[in-house]
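First the structure, in the form of C-alpha cells, and then the observations on it.
For this view, one protein chain was removed and the others were kept in their places.
Moving on, here comes subunit A:
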Amino acid sequence: MSENSENVDASRAPRRIGKPASRVSRLFESRQLGWAAFAIAVLFPFVLASNYAMSIGTTAVIFILLASGLNIVVGYCGLLDLGYIAFMAVGAYTSGIISKAWELPILFTIPAVLLMCILAGLVIGGPTLRLRSDYLAIVTLGFGEIIRLTANNLAITGGPSGIYGIPGVSLFGLDLSGPVPYYYFCVVVVALMVLGSARLGKSRLGRAWRFVREDEDAAEAMGIHTYKVKLAAYIFGAIWGGIGGVLFASHLSAISPQSFVFLQSALVLMAVVLGGMGNTRGVVVGAVVISLLPEFLRDMGNLRYVIFGVVLVAVMVLRPQGFWPSRAYEPDLPPAVKDDAGGGPDAPVTTAKGGTP
C-alpha cells in the first residue's frame, strides 16, 4: 500500500521541486480550516435537529475520533491494524460494565478505560510489534475477532445480547444525555482528541513514528528504539479507540458484540486510507464521508451498498494516496537563524564527547 503511493509520488516529483505552495493548497493547510470544520459541526443542529439527524451526527463524530486514532497507528507509524475496533470494544465494555455494576456516572469510568486500553495495547502490541508488518495485519485481525468472541461468551459482558441501560453523560450535574446536548458533548471531546492526535503527529514522537514508517533501519541507526516507538503508537491508538468506545456506549446506551465486527474495523481503516494516511484533515474528511455516505444513499435501499463500494473503488483507483494525502512541506528558514551558523556544529560535538545520550 505504502509502496504504491510512493510510486505515485515519485512520478509527480519533478513538477514539485521548489514550487511554492499554490493559493489553494495554502488554504488547505491553513489553521483556520480546523476552526471552520468545528463551526460546521457546531452549526449542524441549527440546520437539522431531529433525533435521527442528531444520532447520525453523533455517530459520525465518534467515527472521526476512531479514524484519528487509527491514523496514529496506520498513518503516522505505518502499522497495518485490521482489528482496531477491538480497542473501541474494550473501552465500551469497560465503561459499560463498571458504570452499571457500581452505578457510576459514565465519565468516572474513564480512568479504568484508559488503563484497560493501555493494557490491551501492551498485550496485543507487545508480542506482535516485533513482527514484520504483514504478520501484524493478520495478528491484529485475529485479536479483533478474539475480543468480539470473548465478549460474546462471557457472562460479565452479557453474552450475545450485550449490556443494556448504560447511562448517559452528565457533567457538573448537567444532564447531557439528550440528543442535542450529547451531540455537542461529543463534538467538543472529539475536536480535542483530533487536535491532540494532530499535535502528536507534529512532535518528536510523531516524527519518530514517521521515521519508522519510512525506513525502520535508518530510524534505528539514528538511535530510535523502533519497538518502543511502535508500541507508543499502538497505545495511543488504543486510547483514542477506547474513548471512542465510551462515547459510543453512552450514545446507544446498549452495546453488544455485533457492534464490533470486522466490518467496523475495515470501515475505520477505509476512512483513514481514503482520506489520506497521516494527514489529520484528510482523515477527518474520510471519516465524514464513510459515515455519512450510506445515509445520503438511504433512499436507494440495498443498492446503496453497491454504490458505496463503487465510489470507494473509484477513489482508490483514481487517487490511491487518498483525497487529501499528507504533504511534506515546510517553510525554508528565515535568514536570521542561518547567520550564526558558523560556530554551530562545533559546540554539539564537543558536548557529544562529554557524553550526549
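Operating definition for what follows: a residue touches a chain if its C-beta (ideal position, glycine included) is under 8 Å from a C-beta of that chain, and two chains touch if they have at least 3 such contacts; residues count from 1.
Following the convention adopted for this analysis, contacts and distances are computed from a predicted model.
> Would you mind picking the UniProt name of the chain not drawn here, from "Fumarate reductase iron-sulfur subunit", "ABC transporter ATP-binding protein", "Cell division protein FtsX" or "DNA ligase (ATP)"?
Matching "Fumarate reductase iron-sulfur subunit", "ABC transporter ATP-binding protein", "Cell division protein FtsX" or "DNA ligase (ATP)" to the record, the invisible chain is "ABC transporter ATP-binding protein".
> Touching the absent chain in the whole complex: find that residue among A:G206, A:P257 or A:G282.
A:G206
> Return the single residue from A:G168, A:G196 or A:P320 that touches the missing chain.
A:G196
> Please pick, from A:Y135, A:Y164 or A:Y329, the residue that touches the omitted chain in the full complex.
Touching the chain that is not displayed is residue A:Y329.
> Return the single residue from A:D134, A:D217 or A:D299 that touches the missing chain.
A:D217
> Which positions on subunit A touch the chain that was left off?
6, 9-10, 13-14, 16-18, 196, 199-200, 202-208, 210-211, 214-215, 217-226, 232, 236, 328-333, 337-338, 341, 344-346, 348-353, 355-357
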